[in-house]
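Working notes for the structure below.
Yeah, one chain of the complex is gone here, protein chain that is, but the others are all in their spots.
What follows is chain A.
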Amino acid sequence: MLGIHQIYGRRRVQLNIILPLLCRYYYASRTDNMLSTNVKTLRKTRNTPSRPVTVARLYSSNKHNSKVPKVPTWEPLGEDRIPSLPQVSSDLVDKLERLALVDFRTKEGLVCLERAIRFADHLNMVDTTGVEPMDSVLEHGQLFLRGDTVTEGDCAEKLLPLSNTTVEEYFVAPPGNIPLPRREERASMLKHSEF
C-alpha cells in the first residue's frame, strides 16, 4: 500500500504479474505521450442509444439486449503480419527499469519483455482510419461533486496494521531516491544472471 517501493522493493517479483505493467512502460517510453498509442487504437463506440435499456436478468432466461457478442469474433493474425520486433536497447531497458522500479535485467526477464511487446503489437493491426480518438468511456458524462463535509478518516488503527513496518503512527518506507547501479554494475548483473 505504500506504493511500489514496498510492494516490489528492488526484489525480484514474479514476472507474469508485472508483464502488463512493463508492456505499458514500453509503450509509454516509446512515445512521448502515451495517449497517442493507447488512444488511437481504441475504437470509439458511436451510435450507442442513450435511452436506458430495460434488462431483466434475475430469474430470467429471456434474451436481453447485450452489447457483449455471444461468440468470440477474433481471427488470429499470422505472425508474419505483426511488425518485427525492434531491438530492445540496453538504454531502453535501463529506462524501463527506472520507471517501473523493477529489476528485470535477466535473460528470462528480457524474453518476457519481448513477448509482452509482441503481444501488444497486435493492437497496431487495428485499422483506426477516420476514427476520432477517445480517452475515456466517460467523456460524455460529467463529474458528480460532493459537499465539503467530513465523512471519513480517523481510521489509523485499521490502516497502520496493513503496513509491514510502522514506527509510532508512521508508515515506514525505505529511503527514497536510491541511485540506480551504474551502467557497468548493471552490465555485470546481467552477465551473472545468464547462468
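In the analysis below, a residue touches a chain if its C-beta (ideal position, glycine included) is under 8 Å from a C-beta of that chain, and two chains touch if they have at least 3 such contacts; residues count from 1.
Here is the rule we go by: contacts and distances are computed from a predicted model.
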Chain excluded from display, named as in UniProt, from "Actin-related protein Arp4p", "DNA-directed RNA polymerase III subunit RPC6", "Glutamyl-tRNA(Gln) amidotransferase subunit B, mitochondrial" or "NADH-ubiquinone oxidoreductase": "Glutamyl-tRNA(Gln) amidotransferase subunit B, mitochondrial"
Contact set of chain A toward the excluded chain (per top definition): 1-6, 24-25, 28-29, 33-35, 38, 95, 98-99, 101, 135-136, 138-156, 159-160, 162, 165, 167-177, 179-180
